[in-house]
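Dumping the structure here so I can ask a few things about it.
Removed: one protein chain of the complex. Kept in place: all other protein chains.
Take a look at chain A:
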Amino acid sequence: MRTVNLESQKNGTMSKAKEKSAKKRVVEEDDDQLPIFDKDVTEKKAGEEDDADLSDSEESVFSGLEDSESDSHDEEEDAEEGDDEEDDDDAVILDEILTKSSGVETATEPPATDKNTPTDIRNTVGNIPMEWYQDYPHIGYNLDGKKIFKPIRNKDELDEFLDKMENPDYWRTVHDKTTASDIRLSDEQVDLVHRLQKGQFGDVNFNEYEPSVDFFTNEVMIHPVTNRPQDKRSFIPSLIEKEKVSKLVHAIKMGWIKPRKPKETTPQYYDLWAKEDPNAILGRHKMHVPAPKMRLPGHEESYNPPPEYLLTEEERMAWEQQDAEDRKLPFLPQKHSCLRAVPAFSRFIHERFERCLDLYLCPRQRKMRVNVNPEDLIPKLPKPKDLQPFPTTMSLVYIGHSSLVRSISASPTGQWLVSGSDDCTVRFWEVNTGRCMKTLEVGGAVKSVAWNPNPAVCLVAVCFESTVLLLNPGLGDRLVVSSTDQLITSYEPPEEDKEQAVTWALSEGPEHDNGHRLTLTHPKAVKQVVWHGKGDYLASVMPDNSSNLQVLIHQVSKRRTQNPFRKNKGLVQCVSFHPLRPYFFVATQRYVRVYNLIKQELTKKLMTNCKWISSMAIHPGGDNLICGSYDCRLAWFDLDLSTKPYKMLRHHKKALRGVAYHKHYPLFASGADDGSVIICHGMVYNDLLQNPLIVPVKVLKGHQITHDLGVLDVTFHPTQPWVFSSGADATIRLFT
């Protein structure tokens, strides 16, 4: 029993101490200022006040005495809420001090709630905000139910100040809001306040450092602390426990309970492939692609590579500037003099990680590596040696022109060659000697020349500007020359003169002596003249995109001209007569149209697949045709086969300018701006089932490239396997 008492006592002291410390906490805040009720001080503290501390004190604000001072400053309080609270806080402390010092109540409980202890009863309104009574003349009721009236005159600032100056007890005067009266603190009360401020106990006589009394000592006492005898159960073994234990023992004996096995931490390995099935496909599906192995290192990865594998300074710079993906080597080759100087490879973990990523993130694909011998890709063609004869070497150069030679043509006997050039001359050459037989000045740059293919007539058509000139060069057999002149003079004008697109004029005088025979004046510039195989008809081309007057066909014996086309089908590039049948070929930019002249209808339209046709030649058999184009292509058409090219050859590096067939030999030639003439063997079989055989046999070079132009025209010798080519370097070359 003694212990219990002691315990409660201790509790009492403890609770008191707690209470005290709580107070102490409140007071602490104003610790430094001694005159705690100084208004300045309270105002100064307003901002620093902690809300948490406010809350626990607010309850008792209006329960005790009220500061008279705050009452006098009612308006001010209204204006400043924070200030008011501050004042209230001070009031709390005071309140408690006052109640204690008066000895009416103990400090342990708040006064309003405890019934046993007498409460402050001077004002019975209770714990309410006093501003509720602001508008009334009284401020509450006393015990008898009478109103407590406010003082008649409130103190104003001036009064306050005077009071402060004159009243020696001002510092110990506090205002009680509930009774609206000033209270002067006694000496003991001031003392109490000071003690609380210092954090000491309120009671002067309380000694907090009393010596402690042990009630259980280490000394053995002769009497027991309690005199209760021991229970029986404390010295008899428990039956229930025994039963439980025996049950467990039995269970363990029977093997019902087993100790928990320690967990296996190390993996267990065994012969996983003891029963392997070599035919088992991979669990997933047959399409599985095993991961490719890592590339094996080369010499450059060595720690001590041969010197040639080290990068030079420039290579190293280039390597460093490259992106990591573009680098050929993912590392810089380095040379270390000995093994101990080799440092750790800084990207080792990176590389392993990248490999991991490759393994699970990269799509895998089987790539069929083309394992072809490049030699096998080259087509097996008959040897050029077996396809002889064809021109192989340059044997003659015809020099004389001073500007590019646009067009050449050989006489049907093969003895003479005519050439037209931009220097406004037409020259006649002897083929075998290279001698210039004749030079004729004409009135403009010669665009095209054509020797009449009829060996019985000696006529050359020359076109320049808008004129087509028929010349009799006077070369070769005199009989032929004179018969040609006769042919021209024997013309008799028809009775009814038809209006023609071209004016025919007979040359006379010095011009006649020069060889001029007939002059055909065209309405527009003429680009090309072509003879029909018989030598009576002549076609001229006046390229013009806007009219149907682009091609004219002239008949020399009758001096008649006609325009075969009613419609414009595009810019005409070149025209040609069929060597045997009455067909007429017209090449526009992209298509070659074949017209039947007798039926006067379009028989075929050939798609060349070229961008811009430059030249065209018809096989002497008449069933095949080649087209050269400015986009470096040469298209071979088999007219019986299709309207699309049978073969497309891209031999030349630059635009093709001229193509030609040989009259007898299975040869064709093409000249291009790259300065080369390519001779191909182009065999056409009589058997319709056999396709033409095309074999390039020789690349002839000789012409110099001037102003980006190389070979401008090619033509074959009519009887020999020789080819003439004219170029932009103002020369004509003969290849034999």
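In this text, contacts are C-beta pairs under 8 Å (C-beta built on N, C-alpha and C of every residue); 3 or more make two chains touch, one makes a residue touch a chain; residues count from 1.
Definition applied: contacts and distances are computed from a predicted model.
Q: Absent chain per UniProt: "Pescadillo homolog", "tRNA (guanine(6)-N(2))-methyltransferase THUMP3", "VPS35 endosomal protein-sorting factor-like" or "Globin domain-containing protein"?
A: "Pescadillo homolog"
Q: Just one of A:Met165, A:Val213 or A:Leu377 touches the chain that is missing; which is it?
A: Checking each option in A:Met165, A:Val213 or A:Leu377, the one touching the absent chain turns out to be A:Leu377.
Q: Quick one: which of A:Ile553, A:Cys632 or A:Leu649 touches the chain that's been left out?
A: Touching the chain that is not displayed is residue A:Leu649.
Q: So which of A:Pro363, A:Pro493 or A:Gly509 would be touching the chain we can't see?
A: Of the listed residues, the one touching the omitted chain is A:Pro363.
Q: Check the options A:Leu475, A:Val697 or A:Ala730 and report the residue that touches the missing chain.
A: Touches the omitted chain: A:Val697.
Q: Which residue from A:Phe216, A:Phe235, A:Trp256 or A:Phe348 sits in contact with the chain not drawn here?
A: That would be A:Phe348, which touches the missing chain.
Q: Residue-wise, where is chain A in contact with the chain that is not depicted?
A: 260, 263, 265-267, 269-273, 276-278, 280-285, 287-288, 290-291, 293-294, 296-299, 301-309, 312, 331, 333-334, 336-340, 342-346, 348-353, 355-357, 359-365, 370, 372, 374, 377-381, 383-385, 649, 651, 694-699
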